[in-house]
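All protein chains of the complex are present and in place, except for one that has been dropped.
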Amino acid sequence: MSDNPRMDVPDSAADEQAGLREGAIAVQLSEQLARLRDHLVEAFPSLEVLGFRGELTLIAPAHQAPDVLAFCRDDPAVRCEILADLSCVHWLGGQQQVHAQETTGWPTYTEDAGPGRIEIDYILYSVTHNHRFRVRAYVSDDGGRIGTATGVYASANVMEREAYDFFGVVFEGHPNLRRMHMPDDWEGHPQRKDYPLGGVEVQYKGATVPPPDERKY
Amino acid sequence: MDETQPPQPQPPRPRPADAGAAWEDGLQPGTPAVRPEAPPAVRPERARPAVRPEHEYTVVGGEWQDLPDAAEDDLMVINMGPQHPSTHGVLRMVLTLDGEVVVDNDPVIGYLHTGIEKNTEVRPWTLGVTYVTRMDYLSPLFNELGYCLAVEKLLGITDQVPERASALRVILTELNRISSHLVWLATSGMELGATTVMIYGFREREAILDILEFVTGLRMNHAFIRPGGVAQDVPEDFDGRVRQLLEEMPKRIDEFGDLLSLNPIWLERLVGVGIMTAEECYDYGMTGPVLRSAGVAHDLRKSAPYCGIEQYDFDVVTTDTADAYGRYLLRLAEMRESLRIIRQALDRLPGGPVMVADKKIAWPAQLALGPDGLGNAKEYISKIMGQSMEALIHHFKLVTEGFVVPAGQVYTAVESPRGELGYHVTSNGTNKPYRVHVRDPSFIGIGTLPVLTRGLQIADVIVAVASLDPVMGGVDR
Partner (left out) sequence: MGLEKNLPSGILLTSVEKLIGWGRAGSLWPATFGLACCAIEMMSTGAAHYDLSRFGMEVFRASPRQADLMIVAGRVSQKMAPVVRNLYDQMADPKWVISMGVCASSGGMFNNYAIVQGVDHIIPVDMYVPGCPPRPEMLMDGIVKLHDKIRAEQLVERPRKDESMEQFRLRTGWAGPDVAEAPSWPNPEAPAAATRLPVLGQAEEGPQPQEAGGR
């Protein structure tokens, strides 16, 4: 469309986007991670594998996640001593708008995103082998429960409390599952997508500025 | 899992018998290493009870009267914080004491919770820099760097970031590391009562903040490192000023060493306090100076380098005492290593642009110094206003909406002064992030407080917490 080649999106982004389909394995994994992937899939055949930008992601069923974590800690070839991160992403269910560029002029159309779910990601890191990968599990966003990882990694204690506080995911077997950041009597789980940002309108010299989530830009 | 059964606390999983050198034989996860003269652990029936099956998980939490009954057993529960001159910020610790000795420590955080992660979801990608920079406010450039590396990884432009931008990022972040360690030293000294150290620390920090202000315009919370590079090029006298700092700083660090390293009061208070062995560090996810003080030479600048830092020659300093004194010596040595890195980076600073060439991502770009300050270059303005409609549209969209990042999820980590600062960023293909989660090392450090402070006296609790260097902005985000 433009005669200016600098305006084009780099090609590699388009290729990788094509490669990111559920269950597809993109080809950017390093050899070390590829061997690791094979080893883990051998031990847990129900794992799905994803690769994106050189990162390995293994999707485990929710009831198996603590076992996978324990295997990753104990198996000598994997030996992930550190649980680097435990974080959640909330994918809303029902009819969702498909986000294209908002100013194209095409009508926004919606598609059914299925039931809402919360994705729980465990980032595992090995000091001895120097590899890092992600184990992912999905739970339902309406009363989702998953086994705790505190028996495997003690650092999961605070991280799971934070995940419970912000997303409402219940970690069964956690010794002390209560709110961490929000006040104890807070209602709602703030970082869910159906929880509003809670900003106020700002008034200044007769003009008003809407809160950040309602502004156009 | 079977929904009808009440949740049972899971037994800890034992480590395998043929574990390598990383684990001690027979060490159960979650239990601390045995220390000499430690009082017996809290009796099981007095410990905080596991969630009883008949209770639902509610937002209210446990009842205070279920805590150990202080009148019966001489265990006293006192509250330390959130407003306390020595707890390094708004940290509240509920201490269960047997006399002066801490039996249990329950940290309560959230007094600085700002909802930064949720705020980044409503603003475009570039504006996220201004939000994340205010989390760990002692090392704002590290926050920015981690975020921008994650965004660049999502965009797939990691190798298109110009070398000059990477070198500048290294110089600025290493300067920030020195200033963060100086604030650590100053506030730790103040919490221990050594107010001279506070004055010294902030005095040296002013020298570094002068340079940062010279380059970025702000003393703190700079918002200088942007996705794709840095915001603008450094001024002309940058080289001279930094070299002047490199001349003076080693002598100042020596002053700290002279004042404190063999000081009998400092030694009495710091040696043997706040011990966390390597196994405990792994179990609790501690990285950074705490792990290195336990003898493990793990540094993300060496094991997962970023911004071309592998071309600079520096050592990963470790001590093997695993106590607060070891961490003190370690941070002093890290300051010297940072000076080494800065000198090398400055010697090899390449020329060239400081932002990616892709015009759809580069923002701000094409700036020039005009009579009224720094702004869009005149040639650029004449092009977008007069010559090319497409360029105007692209400029407009880039400024109002920002660039669009392909859908996906990445995790990048940088070695911040406190440990591994990780960014777990999810994009759904729009101009705003879908989810930004920050793995902050201070937050993980707060999780170690129960095991770090068990068996210590109250004054030692302050020393132990200070040696972890938690920054509450990062803890609460």
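Labels for the chains are A and B, by order of writing; each one numbers its residues from 1.
Here, a contact is a pair of C-beta atoms (placed from the backbone, for glycine too) under 8 Å apart; a residue touches a chain by one contact, two chains touch by 3 or more.
Everything quoted here is computed from the prediction, not taken from an experiment.
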Report summary line: Touch with the missing chain holds, among B:138, B:171, B:211 or B:421, for B:138
Report task. Go through chain A and note every residue touching the omitted chain. Result -> 181-183, 186, 190, 195-200, 202-203, 206, 211-212
Query raised in the report: Where does chain B touch the missing chain, residue by residue?
Result: 82-85, 89-90, 110-116, 118-119, 130-131, 134, 137-138, 183, 186-187, 198-199, 202-203, 205-206, 209, 219-221, 472-473, 476
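Note that in this section only the chains that are shown with their structure count from here on.
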Query raised in the report: Cα centroid separation between chain A and chain B, in whole Å?
Result: 21
**Report entry** Complex interface listing, chain B residues touching chain A
**Finding:** 1, 3, 7-13, 15-16, 18-20, 22, 29-30, 48, 50-51, 57, 59-62, 109-110, 113, 115, 117-119, 122-123, 153-157, 160, 282-287, 296, 298, 303-304, 357-360, 390-391, 394, 397, 400-401, 404, 406-411, 413, 420, 422, 424, 426, 428-431, 434-435, 437, 439, 443-444, 446-447, 451, 476-477
Query - Footprint of chain B on chain A - complex, ascending - result: 2, 4, 6-7, 9-10, 12-13, 16-17, 20, 52-53, 55, 57, 63, 66, 70, 73-74, 76, 79, 81-85, 87-90, 99, 101-103, 121, 123, 127-128, 130, 132, 134, 145, 147-148, 150-155, 157-159, 162, 164, 170, 172-187, 190-191, 197-198, 212-213, 217
